[in-house]
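Removed: one protein chain of the complex. Kept in place: all other protein chains.
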Amino acid sequence: MAEGVAIKHEASQAALQHHFENMEQQREASALGMWVFLVTELMFFGGMFLAYTLYRTKFPAAFASASNHLDLTLGMVNTIVLILSSFTMALAVYSSQVGKRRNQIVCLVLTIVLGLTFLGIKAVEYYDKYEDHLIPGQLIPGRPFKPEVQEPGTPYDKHKLHLLPGATLKNVEMFFWIYFAMTGMHALHMIIGVGVLSVILFFSWRGRYGPEYHNPVEISGLYWHFVDIIWIFLFPLLYLLGRHLEHM
Amino acid sequence: MQTSWIPFIPESASTVSGKVDALYFYLSGVTAFFTLLISGVLIFFVVKYRRRTAFEIPRPIAGSLKLETLWSVIPFIIAMSMFAWGAQLYFENSRSPRNANEVYVVGKQWMWKIQHSTGQREINELHVPAGKKIKLIMTSEDTIHDFFIPAFRIKADVLPGKYTTQWFEATKPGTYHLFCAEYCGMNHSGMIGSVIVMQPTDFDNWLSGNASQQSPAVAGQQLFQSLGCVSCHGANGEGGRGPALVGLFGSRVFLNGGQTVTADEAYIRESIENPSAKVVSGFNPIMPTFQGQVTPEQLIQIMSYIKSLQVSGPPAPSTAAPASRAEASPAGATATPLLNRK
Partner (left out) sequence: MKAFETFETPAAARVNYINAQYGLKSWLLTKDHKRIALLYLGSISFFFLVGGVYAMLIRLELLTPQGDLLSSATYNKVFTQHGIIMIFFFLIPSIPATLGNFLVPMMIGAKDLAFPRINLLSWYIYLLGGIVTIYALLAGGVDTGWTFYVPYSTTFSNSYVIAAGLGIFISGFSSILTGLNFIVTIHTMRAPGMTWFRLPLFIWAHYATSLVMILGTPVVAITILLLAFERLTHVGIFDPANGGDPVLFQHLFWFYSHPAVYIMVLPSMGVVSELIANFSRKNIFGYRFVAFSSLAIAVFGFLVWGHHLFVASQSVYAGMVFSFLSFAVAIPSAIKVFNWTATLYKGSISYDTPMLYALGFIGLFTVGGMTGLFLASLAIDVHVSDTYFIVAHFHYIMVGGALFGYLGGLHYWWPKISGRMYPEGWGRFSALVIFVGFNLTFLPQFVAGYLGMPRRYHAYPPEFQVFNVLSSAGASILGFGLLIPAIYLVWSMRYGKHAEANPWHLPGLEWRTASPPPTENFLTTPIVTWEAYEFAPPEEMQVIGKMREEAVSSEQ
């Protein structure tokens, strides 16, 4: 037991970088660093949120038509998946704080799996858009934006775009441009998050994190929650707003 | 204000140029005063308090709230005077006069295409009469340009997919520079021209000397037919399945959803390109978009046709009649139909 304590103490000493005075200072610095980074991220997404707001106000009908074409079920499932992953992430941080290594590993694995599930579902959604010729512009060479439009009076076809009165295809294309920009950027952040958590998982397998030293787990958790929160905003903006116009 | 004797001031040839110069002189004076004051004090201190022995240490002075407040408040008051003057002048200049002669400007790489409301077309030249208010309605066919006449102290960006306006009243006959002031590609510095201000009688001669082409309103009427607008808006814009267009321009329009909007150039353009954005109260959004189907110039023509549809006058626009227009101006006859709609 005494030996274990000594090793732990040594481990935390080894984790102290030479330019910090003590662990407390190091912990404070890394946490503040992550918060500052998240502020930066917020501004990064902010530019896109502004563009979305502007054009939604300008072209409400087109944005509602395009929004209605998104798969609400998949979006909903993804939202639940992400919220769950935030929960497991929080548990992983807690487990490392109280030194339960097995729980910590289990929770990290769960978080990664949920993150990958999200990305998988997102990929399915993207493929649907590809099928329906909804990838804007010339992004995919040889497959320009050219969705089929549902003629009024014809039976409902979920692969066809149902244009509300006043919506133009050009503006629908703009919606999908913004949709791909925002969700793509979010997915990129998810991929980075999964990568970071894999590294954390590796070190936690090696028993690096315990009650005395767990900043990396904590700040990765902060990042993960932030990426979730971005989705919490994306989901209603892209999937839900304007849905009621369908039934007007 | 007579400024021609002052060096480094461009020619002053519009009703606003003298006012802008006056503000400029005020700011220049304040700038010169403070620059000289600060440099003077700086040099005085630097000489007077130069280091005399290598290791002297002056007594510290922490600061003075009184002084700090003083030199925060005084600059603030001066800055606010500048703000108020500049904003007031800008506000005054930004309101287009209602009774102005309209000139349509289309910028494209790298030339200015100009058409008078009477039909005459010019490229890189703008002939205007002195002492008349001229309103420029401008758009671009490609990238952003900027219509800049230094002698009039006016400038405004010319944007694709949008109309911008500016106005001036030239005071002095002569030839003045016209520059493109927004970088627009390879030959940006070649996108220049001249504004030729003439005495009103000379201008009328110039107008009649230029075989008047079809006026934009007439061309607009033809487009109104050929694009099929007539089927909903009526053969003479009297309305039908779509709202009436007679007397529309300048009026208040009630929209579905309860808002109201003034029918200006921007509204008409938006209603052609994005009809569902603002649907008139009591109508259905059935109009297809004409985005990409009409060129900026055609859009101007349709717009000037719609403007010509006034309640009192006959719906058909008169073909260019420079002389009659010149006579009509003092009576303000062109202005009356625009006011008191609804």
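Every chain is named by a letter (A and B) in the order it is written, and numbering of its residues begins at 1.
Here is the rule we go by: a contact is a pair of C-beta atoms (placed from the backbone, for glycine too) under 8 Å apart; a residue touches a chain by one contact, two chains touch by 3 or more.
In this text the structure is predicted, and so the values were computed from the model without any measurement.
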Quiz item: Any idea which of A:A29, A:A90, A:I105 or A:V149 touches the chain not displayed?
Solution: A:A29
Self-check item: Identified contact with the non-displayed chain, of A:R101, A:K170 or A:H225
Solution: A:K170
Quiz item: Tell me, which residues in subunit A touch the chain that this view leaves out?
Solution: 17-21, 25, 28-29, 32-33, 36-37, 39-41, 43-48, 50-51, 54-55, 58-59, 136-139, 145, 168, 170-171, 173-174, 177-178, 181
Quiz item: Where does subunit B touch the missing chain, residue by residue?
Solution: 8-10, 16, 19-20, 23-24, 27, 30-31, 34-35, 38-39, 41-42, 45-46, 49-64, 67-68, 71-72, 75-76, 79-80, 82-83, 85-87, 89-91, 93-94, 109, 142-144, 146, 148, 150-151, 153-157, 159-162, 164, 177, 179-190, 192, 273-274, 291-292
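Convention: only the chains that are shown with their structure count from here on.
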Quiz item: Can you give the whole-Å distance between the Cα centres of subunit A and subunit B?
Solution: 46
Quiz prompt | In the complex, subunit A residues that touch subunit B | solution = 58-59, 61, 165-168, 170-171
Quiz item: If you look only at subunit B, which of its residues touch subunit A in the complex?
Solution: 274-277, 279, 284-286, 289, 291-292
